[in-house]
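Yeah, one chain of the complex is gone here, protein chain that is, but the others are all in their spots.
Moving on to subunit A:
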């Protein structure tokens, strides 16, 4: 195909037809939006809300451990759950959750089998997530939590 077969289309900008007042997106609107967002974020107890996700992750791990043929399917399940927690942590002030969830995602993405060592690394991540939630380790600080996250990240670098 040559360049002449490339079609360039300028669709009607429907959004522009509705957002006609520049004040809808100005600094005042932004301040209102930020305040509204903070209110929602502050009303949610992530430790409570994330508990079902953690339990599901623990169950997927047990299934994976008990049946190696499930490694890929359960690994994907754990990946999705860890990815969810990673996103929630970043918006609900749990940076350690984001960091450990991210490390678990990096380790588990594309994993097709699960050796004893790999299972141990997954378990260590899940235990760390549980500790962060149960000890309500929100915000910055938490020297021990940071050390644990660093240790997990090192393991992932070495084993993947």
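What we mean here is this: a residue touches a chain if its C-beta (ideal position, glycine included) is under 8 Å from a C-beta of that chain, and two chains touch if they have at least 3 such contacts; residues count from 1.
Definition applied: contacts and distances are computed from a predicted model.
Its record in UniProt calls the unshown chain "Response regulator receiver domain-containing protein", which is the match among "Cbb3-type cytochrome oxidase maturation protein", "ABC transporter domain-containing protein", "Branched-chain amino acid permease" or "Response regulator receiver domain-containing protein".
In the complete complex, the hidden chain is touched by one of A:36, A:73 or A:144, namely A:36. Here one chain is not drawn; of A:57, A:71, A:88 or A:156, the residue touching it is A:88. Listed here are the subunit A residues that touch the chain not shown: 1-3, 5-21, 23-25, 29-30, 32-37, 39-41, 44, 49, 80, 83-84, 86-88, 90-92, 98, 102, 105.
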